[in-house]
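With one protein chain removed, the remaining protein chains of the complex are shown where they sit.
Letters A and B name the chains as they come in the text, with residue numbers starting at 1 for each one.
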Amino acid sequence: MMLSELAGRIGASLRGDGSREITGCATLESARPGELSFLSNPRYQGQLRTTRAAAVVVSADYAEDTPEGCATLVAEDPYYAFRQALIALHGFRVQPEVGISPESFIHHTAVVGELCTVRPFAYLAPRSRIGDRTILYPGVYVGKKAVIGNDCVLHPGVCVYDGCVLGDRVVLHANTVVGQDGFGYATAAVGGQEPRHHKIPQVGNAVIHDDVEMGSNCSVDRATVGSTVVGEGTKFSDHVVIGHGAKIGRHNLFVAHVGIAGSTTTGDYVVMGGQVGVAGHLNIGAGVRIAASAKVMTDIPRGESWGGTPAAPLTEAKRIVLNQKRLPDMAAKLKAMEKRLKSLENRSG
Amino acid sequence: MMLSELAGRIGASLRGDGSREITGCATLESARPGELSFLSNPRYQGQLRTTRAAAVVVSADYAEDTPEGCATLVAEDPYYAFRQALIALHGFRVQPEVGISPESFIHHTAVVGELCTVRPFAYLAPRSRIGDRTILYPGVYVGKKAVIGNDCVLHPGVCVYDGCVLGDRVVLHANTVVGQDGFGYATAAVGGQEPRHHKIPQVGNAVIHDDVEMGSNCSVDRATVGSTVVGEGTKFSDHVVIGHGAKIGRHNLFVAHVGIAGSTTTGDYVVMGGQVGVAGHLNIGAGVRIAASAKVMTDIPRGESWGGTPAAPLTEAKRIVLNQKRLPDMAAKLKAMEKRLKSLENRSG
Partner (left out) sequence: MMLSELAGRIGASLRGDGSREITGCATLESARPGELSFLSNPRYQGQLRTTRAAAVVVSADYAEDTPEGCATLVAEDPYYAFRQALIALHGFRVQPEVGISPESFIHHTAVVGELCTVRPFAYLAPRSRIGDRTILYPGVYVGKKAVIGNDCVLHPGVCVYDGCVLGDRVVLHANTVVGQDGFGYATAAVGGQEPRHHKIPQVGNAVIHDDVEMGSNCSVDRATVGSTVVGEGTKFSDHVVIGHGAKIGRHNLFVAHVGIAGSTTTGDYVVMGGQVGVAGHLNIGAGVRIAASAKVMTDIPRGESWGGTPAAPLTEAKRIVLNQKRLPDMAAKLKAMEKRLKSLENRSG
């Protein structure tokens, strides 16, 4: 695609030779002549001067910093503009051809929408339902009475348990599980026996709203009663675990290995870094940002940024870390002061 | 079901109108007229006064706190009583019909007990064996010579490696894996080559005792020699990982993302919160409770409660957290004292 055409398509203003052909996208470091790159994270600013890319998408601040011979595409939001370029030049994954494989298993009471793709070894249980244009990769399992919307993509090995509900355009990556039993047991010594953990039937379900995407190997528990909910537009990376009865808001972003315990709720636009843990029965307000690996033990008011273990407002968490580093100095100073105090006491004795 | 009948079934004493019809169970907050709820966690005490439930299961302490028109079922252990009500009103999951699907693969040397259910795309390797009434969901893999007891339920995508053993009534949720190779390598520079990690054959197995239940996406390593063991009645939430040669005791409860390194043992009735990590070759005594996200580096004597990173007895861990918060104050006080000390020294100089 000609650079000038690409600039138009992604809404960027072009500085430099618009007649060159752009063949694909790459990082600043790996780009070869003919390729388009971008700068969004200032950490990579140094690479801007040495890139071999044919053109780079940048914000106005960096418009003068590209090397000679490298065209510049100035965009208000370079990351979003680069995304548009990726779509224009590469597009999204080409999905398998539409059609129902005879090597899949579709129960005769299951309902399959129009133009669906069901690959070999995918399985639709009795009275399950999938909407139009939905794609089930090999090894996908859709449980009894589960309902899956239109334009969903379930990658290989995804399992949706009985009675769970997915909205439209939901994407679940390989081996993600929705609706396994929540972790509910009543520990009791019944009839004079030793205490045992008696299973509580998990009679609720899990409901995943429109435009949710989850990475691979995620797990969303079904609720004991009612529903575990993941709100519209929310995105999980890999290995995220959501406990039973949790209500995750709209447009949340959870990085890998996040764990949310049962009955906790989050507002809209909550962001959690990797390996964050949130205890059960808490309320995390809208717009909250939690730094990677923080462990949250209390409610967090809307809009705040937290971090640390146990988690605290980010400024406090940072001060604790800073003071931890000063601890050896403080201990030494304390010791020296005691000596001076002793000496004063002796003199005044 | 009539409330009076339900009260009898769950062993609770009824206060209020026993003739009303109960249609199902719900949380205090979401219950609609006709539904039964419960109070066990005091955190939700406030919801007791505003619930629209037809009846609530409570302990004697809260017997007077239900709103007008709401009947009360007083039980010694309200959580267990509510569990009994869930079973009476909803029951456990209805499993697929008994029978062997012609679309499964059962090796001719495999042994299948009576009244088993083997769904399409489930796989039984040579000389594997499953007991009576055991259910294999689609995509389940049972390896060579693996032995699975009676009344087990293996959800979709579960994998039991060769030679592993499951007792009776074991439930494994979707995509859980039992018996993959332990993480064993001997790092050595052989024949003057650069050092490499040489794989140690993992010739042991994993043994899961009766009444164990694991959530989705769990992993239990097989032992290098001998067995990795998970004791009777133990329950895992999702994404729990057990290292090779570990011996997990009876009736343990591990919340999601717990990781136990190799050769560690736990006694009976150990409880670990989410994201707890335990180093290898340790002994965790019976009845130990470990708070969520604690990282355990040492043995823990029986009956103790630990938390923190590195983990310490809970009272010590809490004091450390408290003192961390006071650190800025301590630093300020130290500075002020030094000034006063200086002034005294000057005067006495």
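In this section, a contact is a pair of C-beta atoms (placed from the backbone, for glycine too) under 8 Å apart; a residue touches a chain by one contact, two chains touch by 3 or more.
No experiment lies behind these values; they were computed from the predicted model shown.
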Touch as defined at the start, partner being the missing chain; which of A:1, A:14, A:63 or A:174 qualifies? A:174
The one residue from A:63, A:188 or A:256 touching the chain left out of view is A:256
Applying the definition given at the start, please give the residues of chain B touching the unseen chain. 105, 121, 123, 125, 139, 141, 144, 157, 159, 161-162, 175, 177, 180-181, 183, 185-188, 190, 194-201, 203, 217, 219, 221, 224-226, 239, 241, 243, 245, 257, 259, 261, 275, 277, 279, 281, 295, 309-310, 312, 316, 319-320, 323-324, 326-327, 330, 333-334, 337, 340-341, 344, 347-348
On chain A, what residues meet the omitted chain? 24-27, 30, 41, 43, 77, 79-80, 82-83, 86-87, 90-94, 96, 101, 103, 119-121, 137-139, 155-157, 173-175, 211, 213, 215-217, 233, 235, 237-239, 251, 253, 255-257, 269, 274-275, 292-293, 309, 321, 324-325, 327-328, 330-331, 334, 337-338, 341, 344-345, 348
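By definition in this document, only the chains that are shown with their structure count from here on.
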To the nearest 5 degrees, please report the angle of the rotation taking chain A's Cα atoms onto chain B. 120
